[in-house]
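Every protein chain of the complex appears in place save one, which is left out.
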Amino acid sequence: MSSASGERPIGVAVVGAGYWGPNLVRNFQSSAAFRLRWLCDLDISRARRVLGEYSTVAATADLTEVLADPDVDAIAIATPAGTHLKVALEALRAGKHVLVEKPLAATFAEGAQLVEEADRRGLTLMCDHTYCYTPAVLRIRDLVRSGELGELHYLDSVRINLGLVQRDIDVIWDLAPHDLSIIDHVLPEGVRPVAVAAHGADGVGAGRACVAYLTLQLNTGAIAHIHVNWLSPIKVRTTIIGGSKRTLVWDDLNPTTRLAMYDRGVDVSAPEELGADERRDIMVSYRSGDMIAPALVEREALRTMVEEFGTAIRTGSPALTDGRSGLRVLAILEAASKSLAAGGEMVTLEVVK
Amino acid sequence: MSSASGERPIGVAVVGAGYWGPNLVRNFQSSAAFRLRWLCDLDISRARRVLGEYSTVAATADLTEVLADPDVDAIAIATPAGTHLKVALEALRAGKHVLVEKPLAATFAEGAQLVEEADRRGLTLMCDHTYCYTPAVLRIRDLVRSGELGELHYLDSVRINLGLVQRDIDVIWDLAPHDLSIIDHVLPEGVRPVAVAAHGADGVGAGRACVAYLTLQLNTGAIAHIHVNWLSPIKVRTTIIGGSKRTLVWDDLNPTTRLAMYDRGVDVSAPEELGADERRDIMVSYRSGDMIAPALVEREALRTMVEEFGTAIRTGSPALTDGRSGLRVLAILEAASKSLAAGGEMVTLEVVK
Amino acid sequence: MSSASGERPIGVAVVGAGYWGPNLVRNFQSSAAFRLRWLCDLDISRARRVLGEYSTVAATADLTEVLADPDVDAIAIATPAGTHLKVALEALRAGKHVLVEKPLAATFAEGAQLVEEADRRGLTLMCDHTYCYTPAVLRIRDLVRSGELGELHYLDSVRINLGLVQRDIDVIWDLAPHDLSIIDHVLPEGVRPVAVAAHGADGVGAGRACVAYLTLQLNTGAIAHIHVNWLSPIKVRTTIIGGSKRTLVWDDLNPTTRLAMYDRGVDVSAPEELGADERRDIMVSYRSGDMIAPALVEREALRTMVEEFGTAIRTGSPALTDGRSGLRVLAILEAASKSLAAGGEMVTLEVVK
Partner (left out) sequence: MSSASGERPIGVAVVGAGYWGPNLVRNFQSSAAFRLRWLCDLDISRARRVLGEYSTVAATADLTEVLADPDVDAIAIATPAGTHLKVALEALRAGKHVLVEKPLAATFAEGAQLVEEADRRGLTLMCDHTYCYTPAVLRIRDLVRSGELGELHYLDSVRINLGLVQRDIDVIWDLAPHDLSIIDHVLPEGVRPVAVAAHGADGVGAGRACVAYLTLQLNTGAIAHIHVNWLSPIKVRTTIIGGSKRTLVWDDLNPTTRLAMYDRGVDVSAPEELGADERRDIMVSYRSGDMIAPALVEREALRTMVEEFGTAIRTGSPALTDGRSGLRVLAILEAASKSLAAGGEMVTLEVVK
């Protein structure tokens, strides 16, 4: 394979022209760091349709041809999760850097195999946890990790909407990777989930959970809770992060006030000793400070993600959402499935080294 | 005790002039069915403050005096939960009908004792589950029980806000009675919770849960989930009820569209076989029908509740939220506390006959 | 009349037991500064109904009796606007301080007569512009007058909802007094409206405007615009105040973020010289600063208004919303009616000395 260092753009191929592939195609095309060489899909007509009639990018159904191309330095995989191991392993073995759509793989064991392979070969393995690259989440990460919120007490994430009921995976595997990767991304050093409980309901006879709730125990005693739902007629994407000093509310559907940071001081009182007026006064004292909505730049997360992939390849240092972060997410997903099957019992997580 | 039948208004006394008592005072005063005789509070100056300087209602600190008054047919209790058993029992034994602020009592056993006592004496025992008397919840009850939604699949209730951290009870006992009584109220005949799991976090060193999540298993396989939270800087009061035919969204903070009913038909497809356009089309097909927001009258729930109390007394038939409904809520609260202490395990509920 | 100085509460009577009177009754009753003596209404049964069956306040249909009572120091008038002149004048001539529901009178000339009479007798004349006493408007007044927003450029106020179509007045006279009194209240020293144009539509064959728009020219070149509407199925109460340094948004229906203050720096560029990306960057630069939502206490405006009335009476200094502010509002209402009749021409305002 050719060197990825120097000024030459990194040659890249996208594998998978389904739902997500076209977004990768568009963003690799608009990045100066990359040169898109191929779009590969088992169904070549689908690949051609995605490229359209005006593109100079080559379509192919043959992954071998792509991997044999010395101008291809990196592979971006947007195929179903069940195929990630096979495709990514082939790519790594061909000496290519690899970006994988979430989840990293179909199982924790498969994900671990990918991490190991990339480690051994000194190649970049990155998971496309797109949300981690939104301006909002990058800012949340700063605020949480810099101690602005104080000690983290709870995190509540709701991601509900009408969604496609999928044939092969349940709503936890479909949607929760977003929340789990965000949590993994923003938690301060030394704070991490240690166990998870999951409850769910089918709801439409789909044979798998369409509505689910995850409760994560953190090693600090804090909890994180996630509500994912394919059946909600209303769309909600709101995360509340409660800290000892401030509480952060991220409402991703409110473009004017996507992030809001609230001061708060809580008083522990005996309500029965208070009249209605006093009671109200005390409740008001919670909100003595102002609310601040930090300004955020508008920038497409995928664009930032693609640049991070480029930087990781060029510098050799792990991406913000490297294979190990993908593996930590897999650990929770697997434990959640186990908990769901066991009626909601708390399941301890595998530790990722 | 004097007869409550005929045209004479029902004589009533309110016990407790704290947070909730003044609301009862105001509503009994404006109801033609009742004649408010006393406001009783251990702190008589608090009772006088509530009545103000222009009232002809008598204030007292002496419950015995109230119970001895033959013009008092009924007692409305708005004291801390720990005192409900004693006050209500005394009132029942004095032959008075009893209305109790939620929760019915401090424990399931105490609540059962009250139900039994009222039964034996043929007196009305009612729990002031105020939310059940809002125009929205009354309408939801109709819609759910008439089968408009089809079979119930899931119910998700969020009740979060900055709230007073209480000295004696946790957030579950403070806020969840609202959600639990609503669920008890709207579930169709034959559908009922059978077990509950609870997870929570303290968050401010209060020594009790300030953020909590309840998951109820229903006997039909459906689930109900409740999020109650004293520490949220934003106020949310939204309940989603997903059925096989329609889904109902109740957003109590949206006066224009408090209730919204969505048609939905869900398709179980294989996403990897679809292009982006087809995938979007299918997701759109979920929302093929229109959304309808039923018109609701504006009417104070407490006013309707007070009238229901009057009707129950006059007719001798159980109130919509009678002692047994209060007891069913207590069964869940107690099981939730047990689950919380046991790290979230699913706890089977006591059955109320 | 008896002296209003010293520690004795100010004796007050409310005249008018219709829509607004009960609110005055309730607030005078809960104020330590006042002693409510009478509720007077031509329909004595209506007055009795408002007082309820538990009140010690006297009801009467006879204003003369009220004005003859030496224990009555002040009169609060909540009758139709057409009667304000007569009732208020009688009260002033009987030596009583006067509070008048908005608008101050039915015409500018009548309002001026009241101001003059109160001046001559050294009595307090106050207009109940309730909104001016909300915590939000009091804070807006501070922010605008302290220069936080910089020079005022525009003010846009929307007050729309389903409202009762009234028999005697149009939507401008019904709703715009709120906006006009708020504008009068918050404008800095030396800044004032000088002319108004009004456009309207009937909409339901009511014989008067049910939807109307007012445009005020200020002496500084700034403009203020008001949209009032009885026919809107959605309720909006939002005011935007644009200044050279900051812009303030007051959304009275958003309890979490009632006030929001935005920094802004505007760039005057030539868009045709810019590409899409640059154009977006520039637009983003408008919002370089954070948004701040100042914390507000929750306090009933009428309670503050009643206290202001008490203070004005005790100190002899003009209330925040004294007769002259009521007169300035009348000047605009009259000019707006003239403009409306003349097809929207700009009409110069009477100057209030």
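Every chain is named by a letter (A, B and C) in the order it is written, and numbering of its residues begins at 1.
By our rule, contacts are C-beta pairs under 8 Å (C-beta built on N, C-alpha and C of every residue); 3 or more make two chains touch, one makes a residue touch a chain.
Keep in mind that this is a model prediction, so the values were computed, not measured.
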Self-check item: Displayed chains contacted by the hidden chain, counting the whole assembly
Solution: A, B, C
Self-check item: Residue of C:S30, C:Q113 or C:T215 touching the missing chain in the full complex
Solution: C:T215
Self-check item: Touching residue (missing chain; options C:A74, C:L143, C:V165 or C:I313)
Solution: C:V165
Practice problem: Among C:P80, C:G147, C:P255 or C:G316, choose the residue that contacts the chain missing from this document, as touch is defined above. | Solution: C:P80
Quiz item: Looking at the whole complex, which of C:K86, C:R121 or C:H199 touches the chain that is not displayed?
Solution: C:H199
Quiz item: On chain A, what residues meet the omitted chain?
Solution: 29-30, 36, 52-57, 233-235, 253, 255-256
Self-check item: Hidden partner chain, residues of chain C it touches
Solution: 17-19, 22, 46, 49-50, 79-80, 153-154, 156, 158, 160, 162-168, 197, 199-204, 206, 211, 213, 215, 221-223, 225, 227, 229, 231-234, 240, 242, 244, 247, 249, 260, 262, 264, 266-272, 274-276, 279, 282-283, 286-287, 291, 343-346
Quiz item: Mind pulling the chain B residues that touch the left-out chain?
Solution: 256-257, 260, 280, 284, 287-295, 297-298
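In this section, only the chains that are shown with their structure count from here on.
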Exercise. Using mean Cα positions, find the chain sitting nearest the overall protein centre.
Key: B
Quiz item: chain A-chain C contact: same residues or different, taking over half shared as same?
Solution: same
Self-check item: Chain pair with the most C-beta contacts
Solution: A-B
Practice problem: Please report how many Å separate the Cα centroid of chain B from that of chain C, as a whole number. | Solution: 39
Quiz item: How far is the middle of chain A from the middle of chain C, if each middle is the mean of its Cα atoms, in Å?
Solution: 51
Quiz item: What are the residues of chain B that contact at least two other chains?
Solution: 233-234
